[in-house]
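Shown here: the complex without one of its protein chains, the others still in place.
Let's turn to chain A:
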Amino acid sequence: MTPGTPAGRAGQHRAGQDRAGRDRAGQGRARQDRARHRRSPAWSSPARRSATRRAEARAALGFLSPWLVGFVVFTAGPLLASLWLSFTSYDAISEPRWVGADNYRELAADPLVLKSLGNTVYYTVLHVPLSMALALGLALLLVAARRWGPFFRTVLYVPAVTPPVAVGVLFLLLLNGQTGLVNRALRLVGIDGPQWTSDPAWIKPGIVLLSLWSFGTTLVIYYAALQEVPGHLYEAARLDGANAWQRFRHVTLPMISGALFFTLVVNTIASLQMFAEVYTMYFGTAHTSAGAEEGLFYVVYLFRQAFEFLDMGYASALAWLLFLVILLVTLVQVRLSRRFVHYEGRR
């Protein structure tokens, strides 16, 4: 919050903290973009300040150059190449052959595209809200648990740095319907647990259960956001007679809605691209064959087309369809966010 900007409902005294908090929540980039736009006309002006700015911009570009070069060579280049390849028949061995929109036509008629997309959407619809709710619940507990906070913060983040392949193999064992720990625990309380990894009806719920294991990053974001909610708002609400739920609903939630929105977007994108755990469980070397249909997620199918069937052209078309789906979903989310996300200083 720069001086002179309207302070908003939160009050000026904590403006610095506020910015730091939201930067952590990933909102910082948007702010910087806005700031850059405001500054850009100054670049061409002959004023002394603009000379300093140019020097700063050069330094910035210099520092950014490794990333910029990396982006152009390793991301933008392959991205454009894949767009072109999606209009070819290409097996990575012989030269690509132009086939026009054939791959896209085939894609429209391929039942496995719909099946794998359905599986992925099912997973996303369950995973995203559940992992957000779980992370938020634990973040609230973490904020309350002052003394042991740092310890639990570390413990809860550890799963986020566990390699996904290890998670896949681990959960294959944990969720095994006959010998797995999850069902053994359920049996202790008298529940005959389902066959998580082998019953078609339970495979996707099992994958969702597994996915809740790695909520660490979301949790840390929420924890940071919660730290930034000013205490005086709670005080004011308390004086007005608000109970715990009302304080959560009308103070906490609006104040962290920026962080919630950010995690909603990035978790949705990550969910639609889910690959490693599912591939390990149902298609890798340690796999169980029962998940061939229910575990066929979109990116798994894409990988199969590219590297098992050597149909890179078709796989590229699949990748671009996924890109469009993600773009569409994100646009809808951004649209909806205008109604639900509260940005301080903007409204």
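The rule is simple: a residue touches a chain if its C-beta (ideal position, glycine included) is under 8 Å from a C-beta of that chain, and two chains touch if they have at least 3 such contacts; residues count from 1.
Assume contacts and distances are computed from a predicted model.
Peer 1: Tell me the UniProt protein name of the chain this structure doesn't show, selecting from "L-serine dehydratase", "Multiple sugar transport system substrate-binding protein", "Peptidase S24/S26A/S26B/S26C domain-containing protein" or "Pyruvate ferredoxin oxidoreductase".
Peer 2: From the choices "L-serine dehydratase", "Multiple sugar transport system substrate-binding protein", "Peptidase S24/S26A/S26B/S26C domain-containing protein" or "Pyruvate ferredoxin oxidoreductase", the unshown chain carries the UniProt name "Multiple sugar transport system substrate-binding protein".
Peer 1: Out of A:87, A:123, A:202 or A:223, which touches the unshown chain?
Peer 2: A:202
Peer 1: Touching the left-out chain: which of A:52, A:65 or A:162?
Peer 2: A:65
Peer 1: In the full complex, which of A:92, A:185 or A:331 touches the chain missing from this view?
Peer 2: A:92
Peer 1: If the missing chain were put back, which residues of chain A would it touch?
Peer 2: Residues in contact with the chain left out: 54, 57-58, 61-62, 65-66, 68-69, 73, 89, 91-94, 97, 172, 176-180, 192, 194-200, 202, 288-293, 304, 307-311.
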